[in-house]
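Only a single protein chain was left out; the remaining protein chains are all shown in position.
Then we have subunit A:
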Amino acid sequence: MPKIKFIEADGKEHEVEAQEGQSVMQAAMDNLVPGIVAECGGFASCATCHGYVDEAWLPKVPPPDAAEEGMIACAYHVRPTSRLTCQITVTPALDGLVVRLPLSQTSE
């Protein structure tokens, strides 16, 4: 099972075992990782599962579609590596993926 490491804004790390085919967001939810809210349940409607994909991993993650890009543009604490984790599917190629979490999903 691919492992994913989530790093909270305060540096606390959570390494979880993800299921192939689920979203990175769902892997965080299944493992009670703090810092991801996921209000809309994975439909790219809320931008509360926002995370920063570690730069080394960016080339291995398929790019965001227009809808996701639009949502990210106005999310909080955006960086060039920002993604909605509900839109990234876990594959064996993502074993070891590192995702950092923003200071807040819902406020400045």
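Heads up, the rule we're going with is that contacts are C-beta pairs under 8 Å (C-beta built on N, C-alpha and C of every residue); 3 or more make two chains touch, one makes a residue touch a chain; residues count from 1.
Convention: contacts and distances are computed from a predicted model.
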Requested in this report: Assign the chain not included in the display its UniProt protein name, restricting the answer to "Pyridine nucleotide-disulfide oxidoreductase", "Putative ABC transport system permease protein", "Na(+)/H(+) antiporter subunit D" or "RNA polymerase sigma factor".
Outcome: "Pyridine nucleotide-disulfide oxidoreductase"
Query raised in the report: Of the residues listed, A:53, A:75 or A:94, which one is in contact with the missing chain?
Result: A:75
Requested in this report: Go through subunit A and note every residue touching the omitted chain.
Outcome: 29-34, 37, 39-41, 43-47, 67, 69-71, 73-75, 106-107
